[in-house]
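I am attaching a structure below and will ask some questions about it afterwards.
Every protein chain of the complex appears in place save one, which is left out.
So, chain A:
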Amino acid sequence: MQTVDLQEMGLRGVNAALHAQADDTNQTAWTIENAKGAHAIACGLDAPIEVTVKGSTGYYCGGMNQQATIKIDGSAGPGTGENMMSGKIVIEGDASQYLGATAHGGMIVVKGNASSRCGISMKGVNIVVQGNIGHMSAFMGQSGNLVVCGDAGDALGDSCYEARFFVRGSVKSLGADCEKKEMRSEHLTLLQGLLDEAGIDADPKDFTRYGSARNLYNFDVDNAAAY
């Protein structure tokens, strides 16, 4: 176990040490102490390592992550896991806005709630939120899955493409071109797998699926108000 103190090493020192780990590193477990809300902690990682951040983080923790597993023992600031490609981020507390923005792959798990624009422009990531999510979540979501065990705020899935949304609680409103969809057996299987991977005990049958109505895929003047 490698333990580093962010306040002592500085952000550059900590990130440089993490970036120096190759695919076959034997330094696979790291703890970052004294995070104190710093920005860009453990961003740009590209090795199969496990990083635990003690305390809450600022913007962009785990941004563009590849392969690494990052656990935040606190709450996470805006843009956590933005453009993540692979790996996993687990947030023990709440997540601020833009969680997993444009992320292409991997999984993000939030034990608390996630704020607005959760999964904005998601491009393949799987996001599982144990609590609620805020407004405009999954705006322009392209692909991947957003699972919400609590409630969703206004305008869920506005202008979405092929991303799927599973919500157990209520949805305050759906965004433009987002609609309720049939929950078929393949979706129940998919959702069970996502819940298992996230370590959350919930019954897929309690969820409702939402996704794109595909009415905005090609410009039509009769839909102009929705663009």
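Here, a contact is a pair of C-beta atoms (placed from the backbone, for glycine too) under 8 Å apart; a residue touches a chain by one contact, two chains touch by 3 or more; residues count from 1.
We take it that contacts and distances are computed from a predicted model.
Visitor: Tell me the UniProt protein name of the chain this structure doesn't show, selecting from "FtsX-like permease family protein", "Sarcosine oxidase subunit delta", "Glutamate synthase large chain" or "Phosphate ABC transporter substrate-binding protein".
Guide: Record says "Glutamate synthase large chain".
Visitor: Among A:2, A:27, A:143 or A:192, which one is in touch with the chain left out?
Guide: Answer from the full complex: A:143 touches the omitted chain.
Visitor: Hey, which of A:60, A:165 or A:210 is the one touching the hidden chain?
Guide: A:60
Visitor: So one chain is hidden, and I want to know which residue out of A:44, A:150 or A:169 touches that hidden chain in the complete assembly.
Guide: Only one of A:44, A:150 or A:169 touches the chain omitted from view, namely A:44.
Visitor: May I ask you to list the residues on chain A that touch the chain which is not drawn?
Guide: Chain A touches the chain not shown through residues 11-12, 15-16, 19, 39-40, 43-44, 46, 58-60, 63-64, 66, 78-79, 82-83, 85, 98, 101-102, 104, 117, 120-121, 123-124, 139-140, 142-143, 159, 161-162, 217-219, 221-222, 227.
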